[in-house]
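Every protein chain except one is present and positioned as in the full complex.
Note that the chains are named A, B and C in the order they appear, and that numbering of residues resets to 1 at the start of each chain.
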Amino acid sequence: MRSLIRLFAVSAMALAVGGALAQNNPVDEKWWPSELGANDEMGGAGYITPEKRIAAAKLVKKGKMALLGMPYSNAMPLIPGRTFALSIPGAPTHGPLNWPGDSYDQTFMDELVTAEIGQVGTQWDGLGHPMIRITGVPGWKDGNYFYNGVRLEDVETARGLKKMGTEKAGGFFTRGILIDLPALKGVKMLPKAYAITMADYRAALQKQGIKDAEQGDVVLIRTGWNSWWKTSHLGRPVGEKVKTDEQMAKDHAEFGSGEPGPAAEVCDHLGAKKISMVGSDTWGLEPLDFSKGMPESFAYCHMNLVVRRGISNFENLDLDDLSADKAYEFLFAWAPLKLVGATGSPGNPVAAW
Amino acid sequence: MRSLIRLFAVSAMALAVGGALAQNNPVDEKWWPSELGANDEMGGAGYITPEKRIAAAKLVKKGKMALLGMPYSNAMPLIPGRTFALSIPGAPTHGPLNWPGDSYDQTFMDELVTAEIGQVGTQWDGLGHPMIRITGVPGWKDGNYFYNGVRLEDVETARGLKKMGTEKAGGFFTRGILIDLPALKGVKMLPKAYAITMADYRAALQKQGIKDAEQGDVVLIRTGWNSWWKTSHLGRPVGEKVKTDEQMAKDHAEFGSGEPGPAAEVCDHLGAKKISMVGSDTWGLEPLDFSKGMPESFAYCHMNLVVRRGISNFENLDLDDLSADKAYEFLFAWAPLKLVGATGSPGNPVAAW
Amino acid sequence: MRSLIRLFAVSAMALAVGGALAQNNPVDEKWWPSELGANDEMGGAGYITPEKRIAAAKLVKKGKMALLGMPYSNAMPLIPGRTFALSIPGAPTHGPLNWPGDSYDQTFMDELVTAEIGQVGTQWDGLGHPMIRITGVPGWKDGNYFYNGVRLEDVETARGLKKMGTEKAGGFFTRGILIDLPALKGVKMLPKAYAITMADYRAALQKQGIKDAEQGDVVLIRTGWNSWWKTSHLGRPVGEKVKTDEQMAKDHAEFGSGEPGPAAEVCDHLGAKKISMVGSDTWGLEPLDFSKGMPESFAYCHMNLVVRRGISNFENLDLDDLSADKAYEFLFAWAPLKLVGATGSPGNPVAAW
Partner (left out) sequence: MRSLIRLFAVSAMALAVGGALAQNNPVDEKWWPSELGANDEMGGAGYITPEKRIAAAKLVKKGKMALLGMPYSNAMPLIPGRTFALSIPGAPTHGPLNWPGDSYDQTFMDELVTAEIGQVGTQWDGLGHPMIRITGVPGWKDGNYFYNGVRLEDVETARGLKKMGTEKAGGFFTRGILIDLPALKGVKMLPKAYAITMADYRAALQKQGIKDAEQGDVVLIRTGWNSWWKTSHLGRPVGEKVKTDEQMAKDHAEFGSGEPGPAAEVCDHLGAKKISMVGSDTWGLEPLDFSKGMPESFAYCHMNLVVRRGISNFENLDLDDLSADKAYEFLFAWAPLKLVGATGSPGNPVAAW
């Protein structure tokens, strides 16, 4: 019996990692145990080998660096219902400390932040973020299933998930590649809901003169979509306003009303290549126009990359410096915060070339 | 008049960056404009050149990696009055989303975190954290002075500092070195309040077979002191307890009751070398035993590295993997979160060798 | 010299509490010491005598009660930049506790809330909320002045104000009266920016058959303006939606775009009567239309009631049940939360008649 299950699992894996899923039906095509191990909670970082790291470090030829995080501020667009509240206290929070002499001491300032810290602004979706909810299927326990078949209902506590927390995710020190669609198409940004095809993907690789994604790579997809909010006064209220409040509200609404993103075939391709992470300059990766309703099989890439294969997803990255320098291949170095039991992490990844 | 001030400032800089400060008196020895520019808000990362980055990448020879962040959890010791509250919501926070078929959908989980996010657990002190408070000195405006002479009173808002925020700090992609004192001394940890001398520092360099700190380096000082809390059940309440609550409270109290750290002469040496950042496995860098009261000139390294020179400081790092592998020289790759107007950042830096 | 200052202060007080302020100039017409004492931090509750309480209790004739708080939820309109985040944890936060038998235990749920808790939804402005900022006036120290001449700069700490915190404010057990303008005018709500005149005020008193405000009273001004958000699905996401998101956003924007409120002469009248508190069903008490810019002397009632006289101000009350029952005179019983050093308090006051 056990061997039969195993056989089934292995053949499902073959489907899952070797190509597109026939029906993309999470019930008939069981997606675990993961190729990385039945108890794996790390996911895609496990595809990165020492050899890969050595090769990635060799990509640093010019000594250039870009930081891929956007600023976190009250002028960020937020998914409705989410919170970002940074408060500077009304006086130094520590000190004054001893110092010889009467006229000087040492003092310190803090800040207090409340946020869905792994899910606002530039943010990395860990394996504890997306789930497939199964209900009423014979032989399956109802529930919300993470990567490797872990059910939310079995691991949830008030203070963190018992499994799949970001502290298990390891680090990403590997080759990164940029797929620069606006450069390919000669536009400022892709239109809303535009689904990037394999043809687009291959054309971009060719134009950019880089090789396809390989095992362990981080693949970053630039759409230009974040220019809706990169142009906001992200430092407000600290800095000066650069748009009216009305314009900013409008731009942020447009930003959130949909986005371009990779078609299912691109995510299937990247999954089959066993990349370690996908990323983009959009809020949610998937091509979508809310005004036209949810597409079928939404959100395809979250489900097939993150949930089924453990390949995590970085959102709201700033990929413009890479694009400007035509840095299409680079060392990507970053690890999520070890927030015990958390579903995601903020970040400011380092790219060097 | 202006040139006279300039002359004074330059000669003060000579003192400040070329050697120990004679009296360490922030009033008589004015510490700005910074060598990095009168308007500089980046600090030490500005010492890292493209050549330095290229050289640093070449340190990756074995393809090994360590993550230097400690887990963030309710079982962390906190400076009294600080907060870390991570809460997992009571139900999926988004979804269910469309999926073909009746039995499965996609759902998502978030977490809500409230913390002095830049000042709890593994945390990086930005240039907006430590200040020198000047009061009643003729010719000086009373106030709390940051790096480059910026006064808190001039840049404080309710929602972030107008200057010196972590979004200005740039990134650290450079050579890192480990100064491993427990390995040098053959102990598990340095005793409380132990002041690491230049003799210790040089002995460690020699034993480890590495060269002294150079411009732009990140210098990480291992004391073993964090074993007081590395041994706590950092995953609680998510994971299992590994100590009784009483034992954990006792260990955390001992951890917070003081710490070993570099003597003033070591910080002066590192400052003169123009490193980009100092770091340690302690909560506050400075040698101290609270039961014996505050030492004079406390906190010397914060004042002389961070405030006067813009060389930032990373606390509560986990340096044990580096030590175990004798990885004394490595690529250090990390950037603080761009928290607009914030005083510090959490982190999980990547070291590769 | 001292007696001269005293004389000046007393004559200023005479102006301040006996009638309108001639020029309404906080610099020339010094507003402290308060009639309630130079060190008073309680303000208007100090006007309520034991006799007043006995008389107020006698207003309870029908045994009816109304609760004057609005629901706090994610569907509240918020002043931009403010936060209300209530999160229910993902599992019982305490327990299970022992119980005889195998099959049952006791468990407990919490909630985690982050908010400017004294300044969102139904909220009471304490004496630590509004200030008069004085700059560059000879003989005055620059700064933000609260009631009784206390400067923010002298009492601010990171964790609370040293003076004027809500824990000092006492409690309000006194006669409440309703001034029901929509009932008077035969409208659903007063128009935006409508300034309620003394003629309106006296007409309402007469129509309602109640006597004018007396010392210690709580005076509640109904405008109907809160119907812009009373009709929102305040229970969302807990309950059902009753408006589209678009309609709700539009209604909340209209609600926040201005409001009707008492003209200066009404606030001067109430101040001269030495009431203990004013309240309304608007977000900020003062007549205003943002699209027309800030009126001169804004915000008159905050400055003249709260800052100058210590008469506090309750915002976003629900006065509809009182109106529906024609309960124009009632016992008002409520005290702010003793939030040490805080500027305001949430509330759900009890009115009984």
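Going forward, a residue touches a chain if its C-beta (ideal position, glycine included) is under 8 Å from a C-beta of that chain, and two chains touch if they have at least 3 such contacts.
All figures in this text were calculated on a predicted structure; none of them were measured in a lab.
Asks: Identify the residue among A:34, A:73, A:114 or A:282 that touches the chain left out of the display.
Replies: Reading the full complex, the residue touching the unseen chain is A:114.
Asks: Contacts of chain C with the missing chain: which residues?
Replies: The missing chain touches chain C at positions 24-27, 49-54, 56-58, 60-65, 67, 69-74, 79, 81-83, 86-88, 92-119, 122, 128-137, 144, 152, 156-162, 165, 167, 170-171, 173, 234-235, 237-239, 294-299, 302-303, 307, 331, 333-344, 346-350, 352.
Asks: Which parts of chain B are in contact with the chain that was left out?
Replies: Missing-chain contacts on chain B: residues 74, 80-81, 83, 85, 89-93, 110, 114, 156-159, 237, 245.
Asks: Of the residues in chain A, which ones touch the absent chain?
Replies: Where chain A meets the chain not shown: residues 81, 85, 87-91, 112, 114, 159.
By our rule, only the chains that are shown with their structure count from here on.
Asks: Counting shared numbers against all numbers at the contact of chain B and chain C, is it over half, same, or under half, different?
Replies: same
Asks: Compute the distance, rounded to whole Å, between the mean C-alpha positions of chain A and chain B.
Replies: Spacing between the chain centres: roughly 26 Å.
Asks: Between chain B and chain C, what's the gap in Å when you average each chain's C-alpha atoms?
Replies: 44
Asks: Among the residues of chain B, which ones contact at least 2 other chains?
Replies: Each of 81, 87-88, 112, 114, 159 in chain B touches at least two other chains.
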